[in-house]
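Heads up, one of the protein chains got dropped from this complex, but the rest are sitting where they should.
Order as written gives the chain letters A and B; numbering starts at 1 within each chain.
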């Protein structure tokens, strides 16, 4: 198990990069300054080669677009759909490869100015996730047993970023304080499809003690269905709120709780979900019932502190349960507190 | 014994020791002197500092690297395409031959396990030049770099 300190340190680093990205994107965007030409001949030659390649690919792209228009016009062709998908694929591929070597594109990507409208940036973000972040995410998810406990292991397609006020879960598994997560977070799912698709977003706590059955139960803390998401609109908003947000409240006497945010795609479009019982929630059967396919996951961990008592009193308006082992009868002390005699006269 | 672990910079005291040591007697009788030299050459060389690039220099460097990779990619793809084309043509020719003449086709698919390139095959070299020595050679004019302010 990873030490708590290490995770805190990592999370603060991730936070700082995010902050950097944001400041670069909003405040006084620095403009790209290309290095001077006619200084380093190798650099000039490199630019020439890249420009040549770009020009060639753009000329091919023009041809592809011409063909696309032609195919779109021919309505009665039986192979139209197949031709269209192939041509569109080729067009996107050409656009990406034409711009990938551009120094400015690379510079903008590295400095956090990522424009998801551009195919090349979408491609770069996706590659970054697949090559770099996915393995880390899966490592955390499997190490901390989120996957067999809540649902079967799956292949996440994109990153889920959960942002609370001043805290962001860029890296799965970090520790947060219950006081920091009272208000609902901003969840964004960095997807790569241009068209809008519908998603179900939920937050599950699989570590709530179930006293009756002497085991653990899952509790659904937040459930939104029919959330429209696309690559330019990655932030979760709108949709139907089935269960409003309940702040995470790890019970006193239990170990850490894994608060898991799941992003599930609705392949068959809109779904109608009647009211759901949040206690003893079964994620697996819910996914099966509504034919959902998991696409993204992220989670953070919390342990009890005094804020949980306040959440119970002010928000949940319930008596706070305290868990622990039952008191053990002492072998040596009597009920009155005196030490029992070692030898008895029989 | 840290025979293989010693790398990196010499410690200061070690450097002073080396400087102070008398030159080795050139007897050559024992192998110890030579082993000591080998050890010093192999494991006590200071590590070379890697250049730390920043700003414009870094951008230039990355652009050059990307272009070089692009060039290599283009070359590789061109080579593969040519080979693939030739291979398909060869395959088509064999199919044609199969239809045309059974005798020739059978002769064409016979293979020897002991086939090699001829020993006389010479791998091309730059020197000696087929034209002999060029006495009128003048070096190419250097590109004078603009002064950086």
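Rule of thumb we're sticking to: a contact is a pair of C-beta atoms (placed from the backbone, for glycine too) under 8 Å apart; a residue touches a chain by one contact, two chains touch by 3 or more.
The rule is simple: contacts and distances are computed from a predicted model.
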item	value
Omitted chain (choose from "2-methoxy-6-polyprenyl-1,4-benzoquinol methylase, mitochondrial", "Probable electron transfer flavoprotein subunit beta", "Large ribosomal subunit protein uL5m" or "D-2-hydroxyglutarate dehydrogenase") - UniProt protein name	"Large ribosomal subunit protein uL5m"
From B:35, B:104 or B:146, residue that would touch the chain that is not displayed	B:35
Touch list for chain B against the chain that is not drawn	1, 3-4, 28, 31, 34-35, 37-39, 41-42, 49, 51, 53, 57, 61, 64, 67-68, 71, 77, 79-81, 83-88, 90-91, 94, 98, 108-109, 111, 113-121, 123-126, 142-143, 145
In chain A, positions touching the absent partner	40-42, 44-46, 49, 57, 60, 63-64, 67, 71, 77-79, 82-83, 86-87, 89-90, 94
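Everything below uses one rule, namely that only the chains that are shown with their structure count from here on.
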item	value
Inter-centroid spacing, chain B versus chain A (mean Cα positions, whole Å)	45
Chain A - residues contacting chain B, complex	33-36, 38-43, 45-47, 49-50, 53, 101, 103, 106-107
Residues of chain B that touch chain A when the two form their complex	56-57, 59-60, 62-64, 66-68, 70-71, 74, 143, 145-146, 148
